[in-house]
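Written out below as structure tokens is the structure these notes cover.
A single protein chain has been removed from this complex, and every other one stays in its place.
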Amino acid sequence: MHDALDNVRAPVARQGDGAAALARRFSEVRAATAALAAPLSAEDCAAQSMPEASPVKWHLAHTTWFFETFVLERWERGSVPFDPAFRVLFNSYYQRVGPQHPRPRRGLLTRPALATVLAWREAVDARVRHLLQQAEPPPALASMVELGLQHEQQHQELIATDVKHLLSCHPAWPPYHPQPPPALGRPSGPPQPLVWHEFPGGLVEIGHQGTGFAFDNEGPRHPVWLQPYALADRPVSNADYLAFVEDGGYREPAHWLAEGWDWVCSQGLGHPLYWRQRGQGWEEFTLAGARPLEPAQPVVHLSYYEADAYARWAGARLPTEAEWEAAAGSARPEEGHWAGAGVLHPRAAPPGERGDPLRQLFGDVWEWTQSSYAPYPGFVPAPGAVGEYNGKFMVNQYVLRGGSCATPAGHVRASYRNFFPATARWQFSGLRLARDGG
Amino acid sequence: MHDALDNVRAPVARQGDGAAALARRFSEVRAATAALAAPLSAEDCAAQSMPEASPVKWHLAHTTWFFETFVLERWERGSVPFDPAFRVLFNSYYQRVGPQHPRPRRGLLTRPALATVLAWREAVDARVRHLLQQAEPPPALASMVELGLQHEQQHQELIATDVKHLLSCHPAWPPYHPQPPPALGRPSGPPQPLVWHEFPGGLVEIGHQGTGFAFDNEGPRHPVWLQPYALADRPVSNADYLAFVEDGGYREPAHWLAEGWDWVCSQGLGHPLYWRQRGQGWEEFTLAGARPLEPAQPVVHLSYYEADAYARWAGARLPTEAEWEAAAGSARPEEGHWAGAGVLHPRAAPPGERGDPLRQLFGDVWEWTQSSYAPYPGFVPAPGAVGEYNGKFMVNQYVLRGGSCATPAGHVRASYRNFFPATARWQFSGLRLARDGG
Amino acid sequence: MHDALDNVRAPVARQGDGAAALARRFSEVRAATAALAAPLSAEDCAAQSMPEASPVKWHLAHTTWFFETFVLERWERGSVPFDPAFRVLFNSYYQRVGPQHPRPRRGLLTRPALATVLAWREAVDARVRHLLQQAEPPPALASMVELGLQHEQQHQELIATDVKHLLSCHPAWPPYHPQPPPALGRPSGPPQPLVWHEFPGGLVEIGHQGTGFAFDNEGPRHPVWLQPYALADRPVSNADYLAFVEDGGYREPAHWLAEGWDWVCSQGLGHPLYWRQRGQGWEEFTLAGARPLEPAQPVVHLSYYEADAYARWAGARLPTEAEWEAAAGSARPEEGHWAGAGVLHPRAAPPGERGDPLRQLFGDVWEWTQSSYAPYPGFVPAPGAVGEYNGKFMVNQYVLRGGSCATPAGHVRASYRNFFPATARWQFSGLRLARDGG
Partner (left out) sequence: MHDALDNVRAPVARQGDGAAALARRFSEVRAATAALAAPLSAEDCAAQSMPEASPVKWHLAHTTWFFETFVLERWERGSVPFDPAFRVLFNSYYQRVGPQHPRPRRGLLTRPALATVLAWREAVDARVRHLLQQAEPPPALASMVELGLQHEQQHQELIATDVKHLLSCHPAWPPYHPQPPPALGRPSGPPQPLVWHEFPGGLVEIGHQGTGFAFDNEGPRHPVWLQPYALADRPVSNADYLAFVEDGGYREPAHWLAEGWDWVCSQGLGHPLYWRQRGQGWEEFTLAGARPLEPAQPVVHLSYYEADAYARWAGARLPTEAEWEAAAGSARPEEGHWAGAGVLHPRAAPPGERGDPLRQLFGDVWEWTQSSYAPYPGFVPAPGAVGEYNGKFMVNQYVLRGGSCATPAGHVRASYRNFFPATARWQFSGLRLARDGG
């Protein structure tokens, strides 16, 4: 779900969503984005810490560009762009829409100012709301607005991960939160013992079904044959991962994929992205600044290589995405610790709650799977610019499942496929162990 | 199958292979390697054209190192190495065996001389043959020798691809063959029309079974569910691919994976690795030097990106490895145009031969599949140094199937999995189109 | 004069400068820096366009750091830093003062905010002024303040060049000036014909003498033997340089130093940094945005390689720094077009003014010399952190003379030595032709 995860399934408007409901939802989602940027200065919003991350201002602008380009240009009568230059500046990668400003240089766009981008947001919001106040907006319009909102939610998560990376580059590890969220301050005890849960495998179906919204990479729904397997009941915790670190895990090539070992050596790595030693112990960077490493919290900000190496060291493996989805099931409610809680950091598994054998499947941390991001059988790209490149990221990326503490509630499903290269560490990425069953 | 495809299944000695038969086979395979190097000078054998390729001398030495390290050290009484320094110089990547000379600097090893390496080969061959002349060699010894021979055959193919790359770097495109093989000189007509062959899918089994040798990445055999699909009856030809080139295929981003498009632009590519325009037409570099592009020959030396882009342009897709293997079937004889023919260049499909719906599945060109190289369900790495890193290449690589004109006869099976990164072009890699069926 | 030209001669306080005069001058210079930043937003001030350039906010902070570290820490009783963290954040390269934030990552310091840096400036200014209000400030204090002001003026020029580079990275070439300065709008005619002025050479003296301030690299004054030579009466103009461009100057290796030719080819260059073709003509980027190329204005933003290649093409050469300084003479008033004019762009030579044979020696554009930046005979580094590394930049840099339209008036002398690597283009650098005389 880098800023390019705009690969979308021709969306189906939510059943029962009238124009009013859609307009309300539109206002809510758009406001949530602005709220995420509210604690930040114009300077915080303008900087770009690495080519893979974008400035917050760019996210604010690009999501607005989406509505102006794909909704207003098409459905607004006599539509006039707020500023024609923004069409190029804030296009991410839609080649049919036209040229793009080079991605690694987004941090050099000090103009337009943040205030101008916010004014643009307001102007576009008013125009879209006006459009939705028609007696009967055409279904294609409603679908496109829904798509824009899903796209917006993806960028909400990227705002959190990208600003976290930026602030981590400052030697003082300054906080994003003006006040640390109460939940972060609560020290947790040791993690609960890990329990395995067995699944019989056989012929299962995965992929999206139903009438709700889904991205096109979630379909078509199709059968998959699985061997028996088992999944851990919770994500790997900081305490678990620390044992790997202290066992010399980063110095023993036998645990690593060959490419991962080269990466560890060339980068000189010895721990997860946001960890550092302080005195006798460890602390980690959070959006509330530096905090002591909490043993029971899920480990987060791992690359695929690290997740895989840990699993190998632990005598286990990463699940496939089909194993994960079959275990999650389509019936399970997508409850979890989401961005709306305002913490933006994973929480320890709630103690004693043993009703559901698999805890924290949704929310807290994205879970790396061993599955390369590939088209499902029968996948057909949608026509036009929006769906132009549906499959164009389907190489050298690995699938993550379940959403994180930075994902907006309601955005993720059991069939939802996030994906990143094996080196990516700045997402809220952790892992859940799997092993062969039977 | 880069020089590191030493990931092996604890091999089962061939049924009925007595010690004498194994010794004979040992002599034959070892002699075939030396024969490949025979047309080359010591200088030709010493150079390294890129980090991914190795000098021929290194291949000659490394395969010898394998037998000295894994066979003689263990089974030869009072074994003394030919030269102890060779243990480090010619170790490829076995970390448990000890340190390695850095791969990109193999071309700087002007010592030992080629003559010394050839003398080492002869000495080791004599010692191994002596070992095999025991009344009853232990099964583990026979298995290890068999593994060494399979390993040797993989390096035979790499000798052909690596020396081809080296010679291609010379502005004169000098030949490897002292005399061009007659088969290469035969001009072919246009390619035969492409015919689709349908497969019903359903629950199939893939992976190696039986008692013959297989690498460990070919197992365990397991069920896979397939949707209906179709495969082309022959690989994509030069004429087919030239139509893509002439249609501006390398200038239109819509055909390409995003990563592939970046690669095409940053490298400034416009055609396959060994093509060049000459006057009104095209010629390609072969191991017999420059030759006019033959329309009916399979296109070869494509990266995964190019194979995928071509398929997209052609309204088709790459097959999955399960589709390929299910179509190949375990019963099909592995007949094809192999290295033993001495041509080392793919040949046009034999005209009129319509008995088998899928021609050239084996030999001629490796066929890219869309499948990322990943462990099969239940895959367990073998213990010890030989099997130490069985899975360590299983990331960011794609599977190729079927063998090529540079593969020794008898080396490849329907279950055989070759793999390379998406950028690799110097292997004999082409493609066969697939599409959804039903 | 990159941000590191803090190599200084133990300065001598200006004769007749009482404490009051110094305090007044302190206030004026400090205010001039703030005035340069006034037209910019916090976002404009925070971005860093390349490793060689720094954010404006960093310049504002680093110059303040200089006074807090080298003046207040030493002479202010019970001195307490505004914020101890700033000591590391805004240290440029003084290793004895302690560690430094990595230069290429200055653009990631979104904290402290611009407003905080400005408040820091005001607080430090008040404290320094208070110190200077003592009845009799010690001479060492006065010298250090003077040094801080010279240092501040160097950073004033860098603010102009660095923000110009940043804005040039924006596709719209946005202006720095809220209103274009009137002088820029005046179209000039063709340049005046170039006239040569002969100098006899012989034994001359160069280097600073007298009691005024000078950097330590300007001394000791020493004799140099010169052969007869001639200098052009004005810098090379845009019209002159355009003739080189249109003659294919960037495509003919014979004009270039070998290293310059490699640079031109690898960067794909065909004109000066801020030129672009527009329709039939050319325009250039100025701090007032895009402007038509004015033929009579001095060409500016050349690398050493370009200046040298032009001179070679023109049948001339670059002057040595000794030739330049001997011609400038110590008696000549340092009059010219300086930053105070508010234009920040070179102007055409004033027509008809023929009293002085060498026009525009000072101001408008820095003039590349062929002299490598090296210590003068007898050069001895000053003790302590301030002078710690006086000579540490004296390798692989070339000397420029005379100051530019972005240099504050009064900052530059005939003996002043600016220096940059041969690739630097973003300074206001041009050239004046020289040739052998006699």
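The first chain written gets the first letter, and so on, giving A, B and C; residue counts start at 1 in each chain.
Simple rule for what comes next: a contact is a pair of C-beta atoms (placed from the backbone, for glycine too) under 8 Å apart; a residue touches a chain by one contact, two chains touch by 3 or more.
Bear in mind the structure is a predicted one, so any value in this text is a computation, not a measurement.
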Where does the absent chain make contact, in terms of the chains shown?
-> B, C
Selected residue (touches chain absent from view) among C:215, C:304, C:338 or C:366 = C:304
Where chain C meets the left-out chain, the residues are 4, 93, 95-96, 203, 222-227, 229, 253-254, 256-261, 304-305, 308, 317, 370-372, 374-375, 377-378, 388-389, 391-396, 422, 436
Which positions on chain B touch the chain that was left off?
-> 41-47, 49, 57, 85, 88-89, 101, 105, 107-111, 113-114, 166-167, 169-172, 174
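Operating definition for what follows: only the chains that are shown with their structure count from here on.
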So which chains are sitting against chain B and chain C at once?
-> A
Chain at maximum distance from chain C, centres defined as averaged CA atoms | B
Calculate how many whole Å lie between the centre of chain B and the centre of chain C, each centre taken as the average of the chain's C-alpha atoms.
-> 60
Distance between chain centroids, defined by C-alpha means - chain A, chain B (Å) = 38
If you average the Cα atoms of chain A and of chain C to get two centres, how far apart are those centres in Å?
-> 47
Mind pulling the residue numbers of chain C that touch at least two other chains?
-> none
